[in-house]
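As you look at this complex, bear in mind that one protein chain is not there, while each of the others sits in place.
On to chain A.
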Amino acid sequence: MNPANQPPRNRTSGPPRWAKRLLRWLHPANTLEEVEGDLDELYAYWYERAGEPQASLRYLLNVLSVMPPFVRRRQQVNPYPQPSSFHPDMIRSYVKIALRNLWRSKGYAAVNVVGLSVAFCICLFLFLVAYRQLTFDSFHKDGDRIFQTYLFANDPERVSRTGGMPLPLTPALKAEFPEVETAARVMSGRLSLVEYRGKFFDKMVVQTDPDFLTLFSFPLIKGSPDVALRDLSSIVVSETMAKTVFGNEDPVGKYLLIGTESNKKQYIVSGIIADSPDNSSVRYDALVRIETTPNYQNDKENWHANSHRTFIKIVPEADQAAVEARLKPFAQKYFAGTIQDLLKKGAKPDDRGDVFAIRLQKLANVHFDRDVSDGKGAPIALIYVLIGIGVFILSIASINFINMSIARSFTRAKEVGVRKSLGALKNQLFVQIWSESTFICFIGFVVGIILTCLLLGTFNTTFQAKFTLSYAFQPGFIAWMAGVFLVVTLVAGGYPAWQMARFNAVEVLKGKVSLKKPGLVRNALIVTQFAMSSLLACCTIIAIQQVDHMRRQPVGFDKEQVISLPVGNQANGRQVLGRLRNKLANDPTVLAVTGTSINLGKGKDRVTSRSTFGFTYKGKQIATDWLLVDYDYLKTLNMKLLAGRDFDPAYAADSINRVVVTESLAKLINARQPVGAFIRDDSDTTGTKSEIIGVVPDFKLYSVADEARPIAMHLSNREDIHYIFVRVAPQSLAQSMDKIKQIWREVAPQAEFLGSFLDENVDGWYQNEESMSQIFSLAASIAMLLSCLGLFAIALLVIEQRTKEIGIRKVMGASVASIIIVLSRDFVKLVMIALAIAIPLAWFGMQKWLDNYAERITISIWIFLAVGLVSILVALATVSFHSVKAALMNPVKSLRSE
């Protein structure tokens, strides 16, 4: 190279800049200094020898040779020993600092522990309820292949889904569907009277098919599933029943009598089955063959008498949709009449193209499907609401924890700074601070569990639950709660710890980090808290109003001053009623006595049953409740007749084929003059018909949510009376109850006295809503309390940090009132934002909930205004506790500190 051709370049300009930058960027940091120096020196050497371009080229080449992936990394050798963070000395230091910190901030720690333990306690309860519900029927092997069949009818009046099946359906299914592996009819209703050597017991004897034992996974303790129910006279008893009936004897081979006088039948015990678990949709004390039911012979070919539930297990290769598709022609074949009637009524196919269909419900969902499970299940939405409430409360407590930890972290910033400058790593700091918070969480958790144990009794009585501690010790539930705990510690402890571990040591030690500006995160969290608690408050008020509204709904009969007496199976209802009538005939405090087959409301025996009658009347399908009553039913319940007359012993025919009907049924029959009209089935050729002799207004028979329901009341002697109603004079309710209890021992010595007041029974109809509004109010008040607890602590911290500002304001002439306003303004703003979020949500959610009820309140704007006002006032009151104190402080004190 000729140097003369090259412009003289400054030697110090050195190698190409970009190559150098590349080197700095990509070369390992620990060898960068020496390599950069070496390359510079080499460049100078090449430059001397070969000139600039050659030097640059070689430089570039060599830079590339020390880049990843070619370069070898020098292993870092630390000249100082790095003690593990779990070194005993470090742990001692951590514990000491943690205890000092806790001691210095007892107040905050207490607020945190109280908040967390209350939240954990509530969560434990709510999750326990939810867990129980969600694990319903989950214990069956191959549960995903078990389904319950239900009938779907797209009736133009009301789309109906019902789990009641006709007897011939199951045999037909098994015969025509190879994909049905096993199928069992399950008929359960009233308790049956079981007799063994002169002792009587009321037991739930379920009539079913032998397949029951293989379809479900209830283990047989004695006997074999293949033969246990082979004979029509076999009975399989549950473990508990075996103990109560037979004591220590071996039950297998023993004889039991089941049924009342006329249709008593003898059975031989052929096996013992485990008790049905608490969370099973299918409950039983004993199993017998379905062929033993009294009406079996009459109804076994009748496709219109729905009496039982059917469960099927399909083969693993089949799937639900395919089976349902194959069920379409099946339904058309056997339910042609029903489909014709529906079409005549103007029924249209639904979105799956069916007017009428047999469909399958997964066993896991049966419990949550109230139509299919005869209203025994729990609505799944309620379960999610419970979990949601639990999560809300837990997050409110966690937010308190986070807010307080962050607010207090600045007082600990110096410690972090010093630790960092002494060589603490970010991870070590994180673990240290995080484990301190975990410790507090853990205390809260333990206190929460203790609280739960103490309150379990109260909880059970309030919500009619039967939880025991052992229930909470299931592995699944423990895992669930451990997960909740882990998430809480990770979120509530982890976030502040991460924040603190990130502090820049230099800035902290210079005193540059401070809490002059309230963090966006903190405000967002406060808003979330208040939004959640006001949401719950709005929902609570609306739920309570709705329950009240439902209570005020007329039930159609006079429920006051009536005593309801379940007779049970051990006594003959008609005999007891007769004796009771005689005894009470001359009692001036007893106004009327009657009998019936169905209790109104939920009585102490907690039994409900239902008897319906479907018939075709002049070409129209009508379904009505078929209610057995006795003379004086209307008088006892104070029902007014709209037309016609009540049953009267003077007319002999009344007890054979005459009925009193409700207004709805009278309307359905569409007779101009219902009294005197005959109810009969068009297809019935035997000439059985019932004459209507009276019409009463509609009344509620099974639930307050019932809409106008067609009911026919009759006096058939063939059916048994199960309940006796006694109307007593208004003055002497409690006395009458005592008196009837006395008389009961004489008239029905073998039956337990389970008398209760009818109005209390009717209250049982609101039990679900009542429980829900109770849970809501409890949750809302705790949420509000926790939020305020958090706000209280935050306000204290913020005001502490603003003491000097307040002092200066006072010196400059601010009044106490204006200082309070300045201090409270920020918090009130946050609460208002929270309200703006919560109110629309509450409105929307509760509208959806109210849509479930026929009789519903309209949501008034005043509820939201009231909740808003109260939230703001409560927040103000909480804050003012500190702000007033701060505003009244002598400025000399706050300003003198420097």
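Quick notes on this one:
Assume contacts are C-beta pairs under 8 Å (C-beta built on N, C-alpha and C of every residue); 3 or more make two chains touch, one makes a residue touch a chain; residues count from 1.
The rule is simple: contacts and distances are computed from a predicted model.
Of the names listed as "Cell division protein FtsX", "ABC transporter", "Spore germination protein" or "Transcriptional regulator, PadR-like family", the one that matches the UniProt record for the absent chain is "Transcriptional regulator, PadR-like family". Of A:G37, A:P156, A:P219 or A:G483, it is A:G37 that touches the chain left out of the display. Looking at A:Q75, A:Q297, A:N717 or A:T858, the residue that reaches the missing chain in the full complex is A:Q75. Those residues of chain A that touch the chain absent from the view are 31, 33-42, 44-45, 61-62, 64-67, 70-75.
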